[in-house]
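Every protein chain of the complex appears in place save one, which is left out.
So, subunit A:
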Amino acid sequence: MERLVNLSRFTRAGSAVAVGVLALSLAACGSDPEPADATGDETTEASESGDDMEGGLSGTLSGGGASSQEAAMNAWRAGFQQANPEATVNYDPVGSGGGRTGFGDGSYAFAGSDAALDDEELAAAEAQCGEGGVIEFPGYVSPVAVAFNLEGVDSLNMSPETIANVFLGEITTWDDEAIAADNPDADLPSTAITVVHRSDESGTTENFEDYLYSAAGDVWTTEPSGVWPVDGQESAQGTSGVVGAAQAGEGTITYADASQIADLGTVAVGVGGDFVEYSAEAAAEVVAQSPRTEGTSEYVYTIELERDIEGTYPIVLVSYSLACTTYADENTAELVKGFLGYLASEEGQQAAADAAGSAPLSDTIRQAVLPGIESISVG
């Protein structure tokens, strides 16, 4: 009798434990961060030639690099594959560093990178592509907006110094004199300013810090890096995170990809004595007017971004597209040529602008890089 009772007790306890274990395992499923990209597996395959079709291109093209380009890249892939139904383009958003390394050792036929190749990387890439055979141009330019959530205020003027002081936590209320001086007409409340920054390491953070460092170097003295340098402030994961957090609180200010800021107010940034509201055109203009890096080979169009050209919007993320002028495999060469040609075309740039809110490539730069793309061949 006693035995029987014991037995049933154990089964019930067992079921309770089973419930617990089930709950735990479910929790484990839920807590896995999602893989960065579903196509990650395929991109490791080398580019293989497919059957040549008459008309459109065919085969598989593999590239990788900056994750900032991912949304635009999806638009380009979709557009290119629509025009060439037999072709497949894969892009592995491993990060800029991974993209440059992968391009240098030949595992990616093309790559995206938030920074231009440095001398060492260029040497590796030239060893892969052949002397002077690297194509590099700012294919993706993404404006970063300084956005805030303040009842009844849609736009504010701020000089670079003011922005730096706000983000450093030196200016603590919205009716601070420094802000009021540039906004005589605005009705500023005495709400406390809450800075929201990216909690993860991010190219947007690095770019925004780089802007503050170069435009307000007296105030912002820390070297730019992907990690936010000020401690004890509010932060959130990813672009959607900071935007969500900014929307949740009153008096918040953040920086985010300009296409993602939803209904937050934006800061018109002080450039050379004037204030420029964010727009795709103003952002494209800063890239067009910044001088090209001197002493590069013919098809390497990198720029020295200048953050103080009047009438342009200076906070932009410039992300480069990388390719070779010669490929060992004819099919790969044709695919890269077709794909980059589409990427740099007005149509392709417009597709990226629609999908990712990027600023379109200027005609000057397009004219400079198209001959390079046209010259891609087997070698």
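One rule holds in what follows: a residue touches a chain if its C-beta (ideal position, glycine included) is under 8 Å from a C-beta of that chain, and two chains touch if they have at least 3 such contacts; residues count from 1.
Throughout what follows, contacts and distances are computed from a predicted model.
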*With one chain of the assembly withheld, which option in "L-lactate dehydrogenase complex protein LldF", "Formate hydrogenlyase", "ABC transporter" or "Phosphate transport system permease protein" matches that chain's UniProt protein name?*
"Phosphate transport system permease protein"
_Candidate in contact with the missing chain, chosen from A:Q81, A:S214 or A:Q233_ = A:Q233
*Taking the entire complex into account, which one of A:T173, A:S225 or A:S279 touches the absent chain?*
A:S225
*Contact with the hidden chain (one of A:D154, A:E170 or A:E250)*: A:E250
*asked:* Among A:E86, A:D182, A:D200 or A:E306, exactly one should touch the missing chain; which is it?
replied: A:D200
*Residues of subunit A (touch criterion as defined above) contacting the omitted chain*: 9, 12-13, 15-17, 19-20, 22-24, 26-33, 36, 67, 95, 97-98, 192, 194, 196, 199-202, 225-227, 231-237, 241, 244-245, 248-252
